[in-house]
Every structure is written in C-alpha cells, then in structure tokens.
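Missing here: one protein chain of the complex. Every other protein chain is in place.
By letter and in written order, the chains are A and B; residue numbering begins at 1 in each of them.
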Amino acid sequence: MNQERKEQLVTLWIDDQLSDAERAEWDAAVASDPSMLEEAKAAKNTMSMLKSEIPATQEPPYADFFNSQIQKRIREENSANLQNNPGTAATFSLDGILNWLRSPLTLASAAAVAIALFVNGFGPGDADAPVLASNHTVVETVFTPDSAINVTSKFDEYADAHVILLDGIDAIPEDVEIRGKSVASWAPATKFGPARFFDADGKLAYVLHPTPTGLPHFLPFVRDI
Amino acid sequence: MRALLTLLTSLLLLTPLSAEERKGSRLDATVWGGLVYATTGESDKNASPVDKDLAAQLGKVKAFEDFTSFTLLGEHNQDIIFSDFTNWVVPSNNFNLQFETKGIDEKGGLNLMLKLWQEERVLVKTDATLRQKSPLFIGGPKWREGRLIFVVVLK
Partner (left out) sequence: MASNVLQSETQSSDEDRAARRERDAELVQEAQAGKMDAFDELVTAYRGNVYAMIVNMVRNEADAWDLAQDTFVKAWKALPKFEARSSFYTWIYRIAHNVTYDWLRKKKVQGDELDDLNSGQIDMAAPTAPKFDPKPDQAMANSELGQRIAVAIEQLSDDHRSVILLREVEGLSYDEIAKVTECSTGTVMSRLYYARKKLQDTLKDLNPDR
C-alpha cells in the first residue's frame, strides 16, 4: 500500500468515514503495521481535546450593533450606487430598502441597538439629555473593537463640547516619551509614495505608509537630505 | 543600489504634492487636531500651553476637572480634506486620527467616520458630524501624572 493511500485511510478512520470496503483495507493495513492505529488514535484524542477547547460559534461583541453596522454599510453602498447611476436600478430595489426601514423588525432592532448603546454607556449617557442645538458636534455611533475598553459618549452642556471617554486602556508607562509636532500641511499617499506631513517651515514632520491591512505605519525619520 | 533607493525615496518624500496629485475632490474645510496632556502635576516643559478658551472648555468637563494644566504635545491643522482619500490628522505618531468624509451637510457640518489610533491599535471608531467651533474631546489613556486627550475641532 502506498503512503498516500495509508494517509487517506488514517484520515477516514479518524473521521469515522470508512466504507465497508475501506474498513477491510484498513484492517489489513493495521495488521501489517500496528503503529498506524497507534498514531491514528493519538491524533483522534488530540482532535477531541481541540474540539473541547475551541467553540464552533462565538457571537461577535455587541452583536446587535454588528448587524446594524452591516445594514448601514449596505445602505451607504446602495445610495452611492444610485448617485453614480441615477438612471439604473440599485443592486436591490429602493422599495425593498424602504420597506425594510419601516418594518417592525428594523424598528425593534434600532430600539435594541439604542438600548444596548445606552446600557453599555454609548451614545447619550443621560436619559434627560437636552435636545441639542443644530450647531453642536454630534456623535451618532461609537464603538471600540477592544472589549477591555469602556466607552461613554455624551454632549457636555457645561463644557459645550462632545466628550468621548475611553476607560480601561492600559496606562502608558512613565518612561515612554510621548511627543508630537506642529503639523501645518500634508500630502496624502499616492501610488508614488506614502503620506507626508510638513511643519510650518515646510520641513518633513512625519511619513506615514499605511500597511495593506490599514495599520498606520510611521517610517523612521529622514532629515537633512 | 540601496543608496540609490534611499536617494529616490528621499526626493519623493521631500517634494510637495504636484498639481496632478492634488486632483481629487477637496472639501472646503479645516480640521484641527491636538494631542493634549492634562495633568495635576508639572506640565511638560517641551510642550506649549493649550489655547485659553480650549483650556477653559476642557476644565469644565467633569472627568477632567481635577487637572490643573493642559499642554499641547502636538497639533495638526489640516486644511486639505479629501473626499476621495483617507485623511489623517497627525499631531503625534503615537496618537492620530484617521477619517473618511461623507461630505458636508446643509448646515455646514462635516460628516465623518473617525478612527482614533494609538500606534497600531484602534481605540475607538465613531460616526460623527463635526460643526464649527464645537469640539470633540476623546479622553485617552493615563500617562505620568495625567491623561492624554485628543481634541478635534472643525474650524
């Protein structure tokens, strides 16, 4: 029996997928090489341990918000499609979307999200929050991907500012230097180079080359070239 | 070869954006971003004090009321906002703001999707409409005897 066939039989045995004919083949193989069964049993035990530790499902954090954000993105893409192609139908009918917006399920979900945001400390944290004047900055949704961070968000009337507080972030060690610069202008990244930030004298302050997955990566400084 | 690559890279980095590169939808708006250090102790000698009015507003926030000084570690006055590109407000490479605009509303507010980064970690994402002279304060981590606060204002 060649090695490839042995490997297939081991895999089938571990998964309880041997047919009757394959079972006979397996029995014969094991009779001539008992170590095959030993290794297969050990692998099967390891897989049982793995299954017991890794859940097959895991609700994403802020699950209702997860759904509502997907809906929001779809709405935005559909309205962008309509703007770009006003004469053509959207990917899905606008009637369908309007019906969805009016549906009890959507209204219930929106209420659930609003409640979730309220309970989790997002959005206006105060049930008696005043109706804001239209000249104030408004924060519609707030989300932190880090479940260790507790976010609160509210308009502070006394300070006349919107305040988002992030609590639960690790303190920055004292010996770490946090420095900034006074940046006066910038040029965005293009296919020819990264984003560049300049001070008031036109000198390069920062060079930012976001990674393909969107992480901000600042390049080591180049001076006096 | 490496020296040539360095030279070419440096020339590209030091050259301002050409007219060709500046094409794209620019919005008539200026966003000011500042990294503020709020402290009860000694202020950072390397930093300048925050504008008086801004300091007064910061001091009125309940969570910041114990801080006795507010200094500016870095600022970025971003007067070119693109609707086609990702925009960055970078007062510091430790904390910076990435945003995408969804345009200007009928009242002159700038609709944004914002992400505040601490190095390579997203601290918070938010959908917001910035209105002129109405700041957004984002209270960040503690540092030394105080706290870092990111301020965003539409000018």
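We take it that a residue touches a chain if its C-beta (ideal position, glycine included) is under 8 Å from a C-beta of that chain, and two chains touch if they have at least 3 such contacts.
Just so you know, these numbers come straight off a predicted model, no measurement behind them.
> Out of A:24, A:70 or A:200, point to the residue that touches the absent chain in the complete complex.
A:70
> Using the touch rule from the top, list residues of subunit A that touch the missing partner.
These residues of subunit A touch the chain that is not shown: 4, 7-8, 10-12, 14-15, 17, 38-39, 41-43, 45-47, 49-51, 53-61, 63, 66-67, 69-71, 73-74, 77, 91-93, 95-97, 99-100, 103, 105-106, 109, 145-148, 177, 179, 209, 211-213, 215, 217-225.
Here is the rule we go by: only the chains that are shown with their structure count from here on.
> What whole-number Å value describes the gap between the mean CA coordinates of subunit A and subunit B?
One centre to the other, that is 23 Å.
> Give every residue of subunit B touching subunit A within the complex, in rising order.
7, 9-10, 12-14, 16-17, 21, 35, 37, 46, 57-58, 60-63, 72-80, 82, 85-88, 90-96, 98, 102, 107, 109, 117-132, 134-144, 148, 154
> In their shared complex, at which residues does subunit A touch subunit B?
These residues of subunit A touch subunit B: 76, 134-146, 149, 151, 153, 156, 158-167, 169-172, 174, 176, 178-190, 192-198, 202, 204-208, 210, 215-218, 222, 225.
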